[in-house]
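Here the structure is laid out as structure tokens; the discussion comes afterwards.
With one protein chain held back, the other chains of the complex are shown just where they sit.
Take a look at chain A:
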Amino acid sequence: MSNPQQLRYSKEHEWLSATEDGVAVVGITEHAANALGDVVFAQLPEVGDTVTAGESCGELESTKSVSDLYAPVTGEIVAANQDVVEDPSLVNSAPFEGGWLFKVRITGEPDDLLSADEYTAFTAG
């Protein structure tokens, strides 16, 4: 499993793209998607919602369990991926691409986001 170098990562297994105009794309990592198993339902935050770093902002339901989706940063939701709502298996098949979850306009960042190498080491441990 390789974690793209250009992304940053949270210890809750979200990835976060580099920002353009302060807006970042957020998804869950391949490691997290594999651990969940087949994702069958995604409840995403809605456009206009304010999310807070480290707090639950949705749910991902897999065959066996339901998991909270956490916001890796604080900010306002500017897009939610309707393709994933329609076809949650995108989270498994393309976690770093078509399976992205939402876009957030960042107003605050925690100081413990990880680099790709740090995240790889974190999940290996």
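Methods note: contacts are C-beta pairs under 8 Å (C-beta built on N, C-alpha and C of every residue); 3 or more make two chains touch, one makes a residue touch a chain; residues count from 1.
Everything below uses one rule, namely that contacts and distances are computed from a predicted model.
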*Can you pick, from "Aminotransferase", "Ferredoxin", "Aminomethyltransferase" or "ABC transporter permease subunit", the UniProt protein name of the chain not displayed?*
"Aminomethyltransferase"
_One chain is left out of this view; which of A:N3, A:N92 or A:T123 touches it in the full complex?_
A:N92
*Would you mind spotting which of A:D38, A:E76 or A:E109 touches the chain that isn't drawn?*
A:D38
*Residues on chain A that touch the omitted chain in the whole complex?*
34, 37-38, 40-41, 61, 63-64, 66, 89, 92
